[in-house]
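All protein chains of the complex are present and in place, except for one that has been dropped.
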Amino acid sequence: MAEPAIKNSEQIDKIVDEGIDTGIARLTPEKIEQVINKVLKTETGARLKTYVETCVHCGLCSEACHYYLSHDNDPKFSPAGKVKQTIWEILKKKGKVDPEFIRRISRIASTECNLCRRCAMYCPFGIDVAYLITIVRRICHMLGVTPLYQQDTAHSHSANLNQMWVKEDEYIDTLQWQEEEAQDEIPYLRIPVEKEGAEIFYSVIAPELKFRAQLIYQAAVILNVAGVDFTMPATPGWDNSDLCMFTGDNEMMGRLKKAHFETAMRLKVKRIVMGECGHAFRSVYDVGNRWLAWKMPPIPVIHAVEFYYELIKEGKIKIAKKYEGAVTFQDPCNISRGRGLHEMARYVVNATCEEFIEMHPNREHNYCCCAGGGVINAGPPYKMKRIKGNRIKAEQLFAAKARGAKVVIAPCHNCHGGIEDIIHHYGLDMELYFLGDIIYKIMEKPV
Amino acid sequence: MHDIYNFVSGPLVWVSFIIFFGGILYRLISMAVLAKKKDVIVYEYMSLQYGLRSILHWIIPFGTVKWQKNPIFTIVTFTFHICLIFIPIFLFAHIILWKESWDISWWYISDIAADVLTIVVIASCIFFLVRRIVLPDVKYLTSISDYVILGIVAAPFITGFWTYHQWPGFRIMGIIHILSGEIMLAAIPFTRLSHMIFFPFTRGYMGSEFGAVRHAKDW
Amino acid sequence: MEKRTVMVYIVITLLVFSFAVISGFSQEDVSTIQDSAFKEKMRPPVRFLHDEHNETALIEECNTCHHVYEEGEKAEDESSEDMECSECHALDDGKNPMSLVKIYHVRCKRCHQEKKAGPVMCGECHVK
Partner (left out) sequence: MHNISSWAWEIGKKLIADTGKWKDMFENIEEPYVSPDGEKIAAVVKTGEMEFSVCENDAPWERRFDKVWYLKFGPDNRLTALVSDTGAWTVAVDGDVWENTFDFVWNTKFGTDGKNITVAAQKEMEYFAVTNDIPWETGFSSLSNLTISRDGKRVAGVVPTVDVSEGEIFKFQEGCYSAVVDGKPWDTNFVNVWDMAFSHDSEHVAAEVRTSLYDYTIAVDGVPWDKIYTSVWMPQFSPANGSVTAPVRIAGKWTLARDGNPFWNRSFAQLWHHMYSPDGKKIAAIVAPKFGRWTVAVDGKPWSLTFGDLVTEAVFSPDGNRVACIGKEDGKWTIAVDGKAWGGVYDMVWQPVFSPDSRSVAAKAEKNGRYTIVIDGKPFKDSYKALGDPVFSPDSEKILIKGIEGDADGGKYYRQVLPITDITG
């Protein structure tokens, strides 16, 4: 279990990332200064000023951060420590920093902070470190210094309005393919495409089409068995995810959210129900919509966890036999701290599983998976850094396992990806499921 | 000596009060204007109910998970902050000065109590100092200015204690005491001590976002 | 014994002697400010050498301090040495001694401040 922490700078700086390296090579101190000051002047104001001036450098936020805990309390990984290395320095030098400095802050902002906002609950002043790190990412974006894989995802978003270069026909084809597959199990099943006036627009993320098509299959089964009047669009706008939000390309973020919400409006649906994805929820619920001047989502967005809760509570899904074996539950930051769905999640877990074992800490206080906030999207170069940056999660899971938990339920794609790697690397030997996997397994289905 | 005394206890008091209250007002107004211009969402999402809910949890000792996890720090910081505000306001020696100057007075604490509480403040300052030097994460965040600020806060209490006990040189110390109190007042709006002013807003805003928008707790 | 050592002893003895003599002479004049209205004493009483103070301060009229006010006007030819201050300067609400403290302070301290002479800080009068 106890891995030595990465000795930060040396090993980290050995990571080759063409996105960052090439970006850095193109910078001049003049350009850096000009871009930084432009971002600071035109895009920041009272919040940045107050946060920076209010922080009393007390270090209370340190133990909120999984990177800090996983790196043997290395001060460089504490939330305020990351702000010190980035924002404070930028402000102190008034943007007069060199390209190497930009390399460091890009690394810190993009691969050493998941924007999970746990630290906001440990800072007495409620200083939003995630917001400050977002500003750093914005600066790096404006300077053209973003990890290659993240940037590539942002480009896919821009060219296709989805995160995985899925072409318009491939998306529809996948839906039809999953529909056909599922009809073998439930003959009357449909994935209605472009059904104007349906109650619900079921929205997904591109990885569900590319790698986890079974999730669309399962969702189709759940939605059909529950008799939900739903539809999926046949146009771009179907992908609710938004890595542009995490690279700092706010303009693209807005464009993606516009496409998504306008698709919902065009389909005349009353609600958008989305799959088990955390960051996408954040982007549609309280980030992307704001950039567009919608105070709240114009069409309500319901996360899968809340939707399952409704279905089970209202008896639309009946449980044939509860899942045997003890499970534990990962509270994803974007739907617990981000939406308070932890109690509903527990309702669903208890309704579907024989034995539920809490991991500690939990609910709003759960540790981040270390994959969210775009970090997993920084790609393979940072995989080990990400895994080692979350040893604390392995310890947390191990403790739950010691009390009997054999299965981890993680209702978020990023949590899923992150925890999958952690389970393998640390040899935890636990199974990992989405909540939908469990419901699909144990629900009553027509014979 | 009389000239200095008259100056620090006369015009300088006014100057420091003006800087203190004027500074607070200026900081609040200028920040509000800036927010209106650049961070309009702060106004849009600020919720009185949820803002206060969060503030309430954070100003109650052990009212948050964080406070519960660090009991020693919690006790120290709460007693420190309470004493810091309480002592100067309810100290007999201060009240008589206000009575003389402006004919206002109120309840005061005994000198023994004041002595004990002052020691608490000074001890807390030492605790904070040691923390800054000893704890690696805090040390990493610490700059010279943090020591200066700690000094600014500790000075009026150390000098006040000295003066009260009439230790050698207490006359000079008395003048330094008055001066250091004035420096602290003047420093509050314009240094990180401004957390006193901004705490309700930063915490309230986070509480509003967590409570009203995200339906979650932030403590 | 060396000469120098003897000299030191003599000097010390003389000093101690003269201190005793001076204190003895002054005894009559040593006084502390008292007022029966002060029930609980927050500070040590103020030592006040009445005659010496007045000589140094060139105060000739008793009613400079022991004044009498009639209808808001200071009565120039009257004085109040035989009275306690609190007989006129009543306590706030009959209990709060602050107002009485205040008039003592105003009487002493303000004059010292104006004349730039004499003690002004707490510990200079309320000596422990």
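As written, the chains take the letters A, B and C, and residue 1 is the first residue of each chain.
Note that in this section contacts are C-beta pairs under 8 Å (C-beta built on N, C-alpha and C of every residue); 3 or more make two chains touch, one makes a residue touch a chain.
Quantities reported herein were computed from a predicted structural model and do not represent experimental measurements.
Trainee: Can you list the shown chains that the omitted chain is in contact with?
Mentor: Visible chains that the missing one touches: A, B.
Trainee: Of A:His155, A:Lys316, A:Lys383 or A:His425, which residue touches the hidden chain?
Mentor: Looking across A:His155, A:Lys316, A:Lys383 or A:His425, the contact with the absent chain belongs to A:His155.
Trainee: Could you tell which one of A:Ile15, A:Ala234 or A:Ala351 touches the chain left off the display?
Mentor: Considering all chains, including the one not shown, the answer is A:Ala234.
Trainee: Go through chain A and note every residue touching the omitted chain.
Mentor: Interface residues of chain A facing the absent chain: 18-19, 22, 42-43, 141-142, 144, 148-149, 151-152, 155-156, 158-160, 165, 167-169, 172-173, 176, 188, 190, 192-195, 197, 234-236, 249, 251, 254-255, 258, 262, 265, 268, 270, 290, 292-296, 298-300.
Trainee: Where does chain B touch the missing chain, residue by residue?
Mentor: Contact residues on chain B toward the absent chain are 40-41, 44.
In the analysis below, only the chains that are shown with their structure count from here on.
Trainee: Can you compute the centre-to-centre distance for chain A and chain C, using the mean CA position of each chain? Integer Å is fine.
Mentor: Here chain A and chain C have centroids separated by 77 Å.
Trainee: In their complex, what parts of chain C are in touch with chain B?
Mentor: 42, 92, 96, 98-99, 101-102, 105-106, 109-110, 112-113, 116-117, 120-124, 127-128
Trainee: Looking at the complex, which residues from chain B come into contact with chain C?
Mentor: 2-3, 5-6, 92-93, 95-96, 99-100, 103, 105, 111, 163-166, 170-171, 174
Trainee: In their shared complex, at which residues does chain B touch chain A?
Mentor: 31-32, 34-35, 37-39, 41-42, 44-45, 54, 58, 64-66, 69-70, 73, 131, 135-143, 146, 192, 194-195, 198-199, 201-207, 209-210, 213-219
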